[in-house]
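In this view, the complex is presented without one of its protein chains, the others remaining in place.
All chains are identified by letter, namely A and B, in their written order; residue positions are counted from 1 within each chain.
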Amino acid sequence: MQLYELGVREIAEGIREKKFSALEVFDECLHRTLACEGKMSALITTTADAGRAHARRVDEQIAKGGALGLLAGVPVILKDNICTHGIRTTAGSRILGRWAPPYSATVWELLSSAGAVLLGKSNMDEFAMGNTCGTSAFGPTANPWDVSRVPGGSSGGSAASVAAGYVPFALGSDTGGSIRQPASYCGIYGLKPTYGLVSRYGLIAYGSSLDQIGPFARSVEDMDLLMHVLARHDPKDSTSVDKSEIDFTRREKSRQPEKPLKGKRVALVKEFRDFTLDPPIADAMKRLIRIFEETGADIVEVSLPTVARYAVACYYAIAASEAHTNLARFDGVRYGYTVTTASDLKDMFEEVRSKGFGAEVKSRIIAGTCLTEPVRSEEYYVAATRVRTLIAEEFRKAFENVDCILQPVTPSLPAKIGEADEDAMKGYESDLYTLPVNMAGLPGFSFCTGYSQSGLPVGLQLVGPRWSDKNLLDMGFELEKILGTPKIAQRGN
Amino acid sequence: MPDKTGAGGALAFTPVIGIEIHIQLKTKSKVFCSCSADYTNDEPNSHICPVCMGLPGSMPVLNKTVVQQGMLAGMALNCTVQPTTYFFRKSYYYPDLPKGYQITQSDLPIAANGWLDIKDDAGNPKRIRINRLHLEEDVGKLHHSAADGRLEGAESSWVDYNRSGLPLAEIVSEPDVSSAYEAVEYVTMLRRRVRYVGASDVDLEKGMMRFDANVSVKCSDGRWGRRVEVKNMNSFRALERAIEYEIKRQSKILADGGEVLQETRHWNDVKGTTTASRVKEFYRKFIVEPDLPPLVVLPQWVEEVRATLPEMPNEKALRYVREMGLSEIDAAVLTDSIDVARYFEACVAAGANPLRAGNWVRTEVLRAVNDRQIGVKDLAVKPDALAELIRRIDDGRLSTTGAKNVFEVMLEGSSLSLDEAVRKSGAVEGGVGADALENLVRATFAANPDVIEEIRSGKDTKGKKIKFLQGLVMRETKGQARPDEVVAAIETLLKSE
Partner (left out) sequence: MGREVWLMKLGNDDVRAIAAEARLSLTDGELAGAVRYINNFLDMVDRFKELDLKNVEPFCFAETNECPLREDLPAVFARSDEILADRADSTGSFFRVPRIMEE
């Protein structure tokens, strides 16, 4: 077994037990990365030198016998909308093409103080607006299971790099499915935590009331470990909630090992029955229902009519309204892309923003501007916030009687690169399975069920009530025993 | 039909004015980040961080003291503190606004439904209702001159973000103000009360208080002019002049049969005019600030803050008149600033006669404070020392003039005891002895027989001649004698001879 194939815990333990050094791990991962990047383009920035220096410091610490963090020497890749002090952070946009933040996101502070070593910053849809990685100003990323296909998005680079074995884990952000969908497309685990569980400080915002940072990994045990490090209350994020009572490292032993999920109430959404799914995804749903039944879970039905009909519109209205304010700061005055030739302020702002932003971002800014204009705000923006109340309420009621919802992540397997939907709204409809979760601030766990005949991974997700992240991972742990651990994709190299 | 001839007198115009005031709340750090709020004399852009610079990914964290100061200011204006309030993003593009939106409570404010009672132009009481006081952040400062100070031909403007993120309270009145005079009355009283509670230093020269006015005019023939927002007034005088100008301008338009446009106008203090804003009014839109959950103020906190409220100036002044027998004017002067009022009250508490203490504080103390450009708290003469000084005048140990000399000496050296100061000033304690005084008066009588004759013949009906004699005696005693004792001695001798 190669070092790059090891998981988070195995690497951390191996380094601690001096089976191998942090530098050896880093160099192997870097080697793997460089071997694949030609075909995949998963990274915007590779931090080889800084990473090697950091890995060496970890090794020195081990030699000295000093105290080690939980992730000492474990290489990581961060989505490029997570601020890293002194390291270029672009959000996939030309407007931040050369921006090196003077500060670090809280999640990066947490990881690096636990000893994680940065290998690179991953490609993403520009400002996280997209679900293919295709809106990145740095070009598309390929799916490591089939390089002609998209890895999903917007955290496509992070998902693809974990799937291809660049690193044992990565961070992404999920505003409407941007962790769960690429995790599913790339055949790994991805968790969109409950809103407020992981600090957003230093995450370049898209839709602030929807955004949440979460991990990608290739085993549920690794996900536990990462959530243990990441789920910390942060006084710098006023929406961060202290949930230190949740212990992600402790797993309850099932009393009946042969029926580990006994008594769990797993719901299917009645309204989703009528929507068509690609056959491999429909098959996976059937298979999972059978597995749940066989392991003692009760399969029940919940009805989410408002979600099914209004969530997509509601989501895009709120996301665009918040996004246009979050992106108003990019005017070329203080940082980022700028022009020095403009003779007048309006010209300067227009030139900076028109050249700095890509088409999808501009469209969403215009939509957000339009919906929140004083004459339309009540009709659209405020109405959307009211619809959101109905959606959150519908979920709350549904979860009174069930532990989680089992549902697809996407209706179809990853599309070919460049085969974007002509009608953007149609692309948006395919987000129906992911974005309601963000509307209500719920946790969503995307997991790999296996592979289609064409060799593409097939994922599904579990959605739970707020703060049930740990329960979802516990169920995922049982499922991993049955479904097998996700494999490393070999077509990217 | 409107009177287009402008034949004077026929039409009357009633101004309707609402005032919006921004005050900088007194805190140590900015409203949403920990950068220092005190940047006076510091380098431009030396108090900046990711939050107040709006760097991507940064997030606001609300300063507790801002909430507290907002509550205090609201209470000073008779507002009700609201238990749950929200923050919004108010969007517009301008380089002094780092995030492209301002975080503001807007119309879901920390305090609402207040009022202030002022006097109208005729001196009658009038209530100005206050719609709300809401919290928000300040923007950066733009400098329009060239880096070398050149104004003309400069190609650039320059932004300093030290002010960005300072805590502001915006206080919005109802359109109850009817004249420039009332406007100044209102803002004067508002400023005094806000300063009383310590919510803001409201230093106008430092830009801690800024005014906008919404002015419209109603014509006696039933026509209304549209509302005009006048911006950019940074002093009471500017507010007064701008409103006067605007009332005249709008009245003339209506008198000429024209229409007043709804617009934003800028006050130009140098030219003394308002001009229509060249740029269209900023495009302002609101969404809920998703980075800040609702601000909840529990009743217990409100009561804790309320308990710290001092007695307010109006109530204080009434008490001074009622309990101490001060004149209304003196009481108003003494209560204008809480520090002065506290100084005065400490003097009285230390045993000084309230009337004399009021006089001393109103004249000598305020003069000393103004001459030295210091706060009354920093005055070398502490209230108990002044009280002792006043007591010595009262019991005749010091003349007024002598006491003033002692006061001057004490101002220079705070370490001196009162007795040391008396010695150093050369004042003779105990004034002039009764015998010595009688001798002096006799000598003066002898030197001015014609004057004595005039008085005795009853020609000095206004007492001028007695004053003249008093002056001579005072001069002889080098001011050490007590004036009332001198007069008494003169009158005694006049009667006895």
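The rule is simple: contacts are C-beta pairs under 8 Å (C-beta built on N, C-alpha and C of every residue); 3 or more make two chains touch, one makes a residue touch a chain.
What you are looking at is a predicted structure, and each value in this text was computed from that prediction instead of being measured.
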| item | value |
| --- | --- |
| Shown chains that the omitted chain touches within the full complex | A, B |
| Residue in contact with the excluded chain [from A:Arg290, A:Arg309 or A:Lys397] | A:Arg309 |
| Absent-chain contact - pick from A:Val25, A:Val382, A:Cys448 or A:Leu479 | A:Val382 |
| Identified contact with the non-displayed chain, of A:Thr132, A:Ser199, A:Ser238 or A:Gln407 | A:Ser238 |
| Selected from A:Glu5, A:Asp298 or A:Glu350 as touching the chain missing from the view | A:Glu350 |
| Residue, one of B:Val16, B:Leu62, B:Ile253 or B:Val451, that touches the chain absent here | B:Leu62 |
| Touching residues (missing chain, whole complex) on subunit B | 27-29, 33-37, 43-50, 53, 55, 61-67, 86-87, 93, 95, 142-144, 147, 154-161, 232, 266, 275, 277-279, 283, 288, 290, 292-296 |
| Sites on subunit A contacted by the missing partner chain, in the whole complex | 85, 99, 102-103, 194-196, 209, 235, 238-239, 241, 309-310, 312-314, 316-317, 320, 324, 328, 331-336, 338, 340, 342-351, 353-354, 357, 359, 362-363, 365-367, 369-371, 373, 379-380, 382-392, 423-425, 428, 440-441, 466 |
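Following the convention adopted for this analysis, only the chains that are shown with their structure count from here on.
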| item | value |
| --- | --- |
| For subunit A paired with subunit B, centre-to-centre distance based on mean C-alpha positions, whole Å | 56 |
| Residues of subunit B defined as touching subunit A within the complex | 50, 53-62, 89, 91, 93, 95, 98-101, 155, 159, 161, 284-288, 290-293 |
| Residue ranges of subunit A touching subunit B (in the complex, touch as defined) | 81-83, 89, 91, 96, 99, 101-103, 105, 200-205, 207-209, 235-239, 321-322, 324-325, 327-331, 333-335, 343, 345, 349, 369, 372-374, 377, 381, 385 |
